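The complex appears here minus one protein chain, its other protein chains still in place.
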Amino acid sequence: MKYVIAIIQSHMLEDVKDALVALDITTFTAIEVRRFGGSEEHTEFYRAAEYSVGFLPKTKIEFAVSDELADRAVKSLRDAATTGSTGDGRIYVLELAKTVQIRTGKADADVLAL
Amino acid sequence: MKYVIAIIQSHMLEDVKDALVALDITTFTAIEVRRFGGSEEHTEFYRAAEYSVGFLPKTKIEFAVSDELADRAVKSLRDAATTGSTGDGRIYVLELAKTVQIRTGKADADVLAL
Amino acid sequence: MKYVIAIIQSHMLEDVKDALVALDITTFTAIEVRRFGGSEEHTEFYRAAEYSVGFLPKTKIEFAVSDELADRAVKSLRDAATTGSTGDGRIYVLELAKTVQIRTGKADADVLAL
Amino acid sequence: MAWFAGMGAVCRRSIGTVSLALCAIVLFVPPAGAQDSAIDTGNTAWMLTSTALVILMTVPGLILFYGGLVRKKNVLATFVQCFATCALTSVIWMVAGYSLAFSEGNAFIGGFGALFLNGMEVDSMVGTIPESVFMTFQMAFAVIAPALITGAYADRMKFSAMLVFNALWVLLVYAPVCHWVWGGGFLAGDGVLDYAGGTVVHINAGVAGLVAALVIGKRLRYGSEHFPPHSLALSIVGAALLWVGWFGFNAGSALAADGRAGMAMAVTQIAAAGAALSWMVVEWALRGKPSGLGLISGAVGGLVAITPAAGFVSPVGGLAIGVIAGAACYWGANALKRRMKYDDSLDAFGIHGIGGIVGAVLTGVFASEAIGGVPGLIEGNVGQVWQQIWGVAITMAYCAVVTWGMLFLIGKTIGLRVDEKAETIGLDISLHGERAYEM
Amino acid sequence: MAWFAGMGAVCRRSIGTVSLALCAIVLFVPPAGAQDSAIDTGNTAWMLTSTALVILMTVPGLILFYGGLVRKKNVLATFVQCFATCALTSVIWMVAGYSLAFSEGNAFIGGFGALFLNGMEVDSMVGTIPESVFMTFQMAFAVIAPALITGAYADRMKFSAMLVFNALWVLLVYAPVCHWVWGGGFLAGDGVLDYAGGTVVHINAGVAGLVAALVIGKRLRYGSEHFPPHSLALSIVGAALLWVGWFGFNAGSALAADGRAGMAMAVTQIAAAGAALSWMVVEWALRGKPSGLGLISGAVGGLVAITPAAGFVSPVGGLAIGVIAGAACYWGANALKRRMKYDDSLDAFGIHGIGGIVGAVLTGVFASEAIGGVPGLIEGNVGQVWQQIWGVAITMAYCAVVTWGMLFLIGKTIGLRVDEKAETIGLDISLHGERAYEM
Partner (left out) sequence: MAWFAGMGAVCRRSIGTVSLALCAIVLFVPPAGAQDSAIDTGNTAWMLTSTALVILMTVPGLILFYGGLVRKKNVLATFVQCFATCALTSVIWMVAGYSLAFSEGNAFIGGFGALFLNGMEVDSMVGTIPESVFMTFQMAFAVIAPALITGAYADRMKFSAMLVFNALWVLLVYAPVCHWVWGGGFLAGDGVLDYAGGTVVHINAGVAGLVAALVIGKRLRYGSEHFPPHSLALSIVGAALLWVGWFGFNAGSALAADGRAGMAMAVTQIAAAGAALSWMVVEWALRGKPSGLGLISGAVGGLVAITPAAGFVSPVGGLAIGVIAGAACYWGANALKRRMKYDDSLDAFGIHGIGGIVGAVLTGVFASEAIGGVPGLIEGNVGQVWQQIWGVAITMAYCAVVTWGMLFLIGKTIGLRVDEKAETIGLDISLHGERAYEM
């Protein structure tokens, strides 16, 4: 099983959601993060305070998939999240040792079906 | 060592905390996330805008444990987080290669004792 | 490749950023989390409600590095994030199976150069 | 309104036991038709302003004060409860509430002569101000009383049940008690002093809140889960707006821009300040830290307590009332609440009920003949304290019984409480389909 | 301002078709020099207060109302648009706007006699209040009109283009229309009733907003992406402040603290309440849940609709106007907007335009001779409705044409819209280099 983490442009979340749902990945978590990226650095002023800031808001999503589905999921996600401009983000795939569904207690539950 | 990620109902956080502390897992991180789950989708209206939204707030917690403690930790967590209704969430266990305690610089520090 | 997660004191973020940039790790994500730590527990009162709270705000950062760079990155990060007092946090290094740059679609892109 | 209460008091003191009937005539505010007294534009200007200030207390003052204290998932519902109460009560008041409170009736309740504000013309006067201004000022009072109650049942009441409850409560509890004190009813006749509504608004709302909290029951997981205020920043801003609006509430109750209004404003400021400091000191001593929530709770408690007293006490009396009220409300929202184990979510009773009772009684203690024409205990008039206690007791009893009856009936028909799932998800999503903040 | 409109109406009714020229003379407000009428401190006190209340409507009322409705990345830009409009319009008004609206001119526009407030001395009077107070009160009106328009083009307009547009619009659209209705121009001469600016402020701003939304085009990804309000909590607070400030807007338009001001305040409260409930009921019936956004949208719609009517209708008429306006604005911000497919981001037209039109027409229906001296349809004066429609039509036509022209010119020169990248990143960062909230 794989644990997929993706950093995407916040405004692409809807498209990404649709792509995942199309693969029957119907649950995932999303959260606003700040992305630091040298290329997008800018200067902020607050009265006398001048400061170079490189953070922009992005959305991070996370979900689990079976090994079989992993590649297709990553591809779909990537296709859905692309705008072609800098700052489109990145996908990370981690090895997942085990999952447990809290409600049922079932281990390694049907993550494919989820 | 294992890195445990759990998505739980936000109002179960206190119970989960108590369960982890009982196992001597006395530090962990928590954060509010949005959970997308098809089954909990609902329609939101903002004047003329009508939109189907599937996100509900949940809490995500993360902590590291030794291999020996991992199973007990997952079980305790699961028992504490269960309400029996849809949306109780899920636990993910990832392989953890290494930890470093920043204050002391000690590698693979006593994650069990933590 | 490694996926590095670090929990640090929020006010050390700038120092950590500089340390990572010095290693050519020019992008990472950051987010505010709540850290529960038994040792920092305190009691909060809201009129009649009295409650023992162990959460303090911290910052969590995440980034990917090549295997070669991993150790240096962890060491730099640790050095930059240390204040010497309790609550300085912890670094977790996870195995990273794969990365994809969304804009280009390139797999396992130059994470070292990033 | 001090005008009426003061006159009532004077009345009674001079003509003794036959006062009730007589005063009812003298005090009666005839909404049906113009009086010939000339308009005073200065008084009118101040009353127009005061009306705006009292509306400011409910929206956005109370909205923010209460909204900041609930959990994130119930913020919007709390806002909506206050806002909808403002809208609904305004209409109810115009349709029938004003008539029941102020049109010609008996010692217990007004009549139907002013339904739909019938008889209120452009040139109708109440004293030196247009009746339209008086009516709207009173409307703003009628709005805030049920809005205060929402704090007691926050986080769990059905929205539909709340609307029905508030409409009934304004007609069957607020309007009668308002009539007793300001509309020519028996309490003013008996010489009970209530300058700006300590009894009518605050005790009334506080007791109704307590009854509602008891009938509806505790929030789910109350006691086991922590319910920290989601944003004390909002609550402090709300308390600040309440403070500012309260000048209209208290100094506006003079129905004039005169020395007594000025004195009412001065003691309002002083009592609020004294109570904030008094709660702060008690909390600092007992808990080691002075909290922001404590500071504003004290200030609101002081504002409540000075409300009945405003036009009757000197600045030093106001300071004393504030200091006592701050400590008393600390007790009410802490020790009392813990001991009694009810879940009055935002302390509608602990602060408005207790503050109101303390203020009403202390009005009898500190009233100064030089200020409002009526001496209190300190100036040797022991009887005033008993009159005040009588006023408090009859209001509490009436309010508790009728409120309980209403809630019982609503509970049996519509149902008072949302189901467990709705309460767990939060009222914002489950009742209104929205969230207060988009993450 | 009712004073002028009222006089205009009276004028016309008595002297018929020659009224225009005559009224223009009678109504003319001479800013250049003192009149000999005596000051009334009560009226002055109320007008000073009203001025503060109308400023409160724009900053912070409208700021919060609009700011809460946009996405997180455009919050600050929305705040800044309103705040900068407040600053810029104040200066424009002082330099030339007041002169064009109120100094001696012709039936269409005022003159240049009061540029830089020339001739306004400490003791210059307008009726019973100092001219300085009248001028500042009018300034506050001039401020809110362009600020309302910002809601239509929120999230995508260039800041520089907005400043130029607002400056031109105040001079070329607002000042003339203001002159027509209150400055001695032809509309008041024709007997069109507009007590507090339904036509001058709300229809004007609503139509300008609609034109702007059409010319500038939709927001990127409008329709495909969800744009939920980032904080309905802020919007509710903003709506509450608008409500409170509106007392100054409507009751202040009496230019006096008298019975008519009181009546205007009463119907303002009643209409706002009625409209909030009416939108709530319609939404509850059609969508299953009463939303907080609906409640405040209804309240604002009711406040808009009662604006032209305030000093002319009875409380019952006010309630009727409110209830009708709540439902009409629901339609305007929902069905109409969906059908027409324009992206009026925050419904400047759907609420202020529709509410203003409904209110202007209904003023002709519900006007009561006993209140404002002019009967409406219900009292048998059918012609008043046609006069109202005439006033609405001419204002809409003029406003639409001139606004379109201005936007066209600005579009060709400075450019109206930020580029795609700036819009995607958000205006807060791209235009102002800041964020509203630090995470």
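Each chain gets a letter, A, B, C, D and E, in the order it is written, and its residues are counted from 1.
Assume contacts are C-beta pairs under 8 Å (C-beta built on N, C-alpha and C of every residue); 3 or more make two chains touch, one makes a residue touch a chain.
Just so we're clear, the structure is a prediction, and the values are computed from it rather than from any experiment.
Within the set D:Gly119, D:Pro228, D:Gly383 or D:Gly411, the residue that contacts the chain not displayed is D:Pro228. For the options D:Met139, D:Ala154 or D:Ala261, the residue in contact with the chain missing from this view is D:Ala261. Residue in contact with the omitted chain (choice from D:Asp40, D:Glu104 or D:Asp123): D:Asp40.
Residues of chain D in touch with the missing chain: 40-43, 45-46, 49, 53, 71-72, 228-233, 236-237, 239-241, 243-244, 247-248, 251, 256-263, 265-266, 269-270, 272-274, 276-277, 280, 287-293, 295-296, 299, 314-316, 319, 370-371.
Contact residues of chain C toward the unshown chain are 9, 11, 14, 32, 34, 42-46, 56-57, 85. Chain A meets the missing chain through residues 44-49, 51, 53.
Going forward, only the chains that are shown with their structure count from here on.
Chains that touch both chain C and chain E are the following: A, B, D.
Residues touching across the chain D and chain E pair largely diverge in numbering: under half of the numbers involved belong to both copies. By number of C-beta pairs in contact, B-E leads over the other of B-E and A-E.
Centre to centre, using the average C-alpha position, chain A and chain B are separated by 17 Å.
Under the contact definition stated at the top, the residues of chain B that touch 2 or more other chains are 31-32, 34, 44-46, 85, 94-95.
Touching of two or more other chains is recorded for residues 226, 228-229, 287, 291, 293, 439 of chain E. Of all possible chain pairs, the ones that touch are A-B, A-C, A-E, B-C, B-D, B-E, C-D, D-E.
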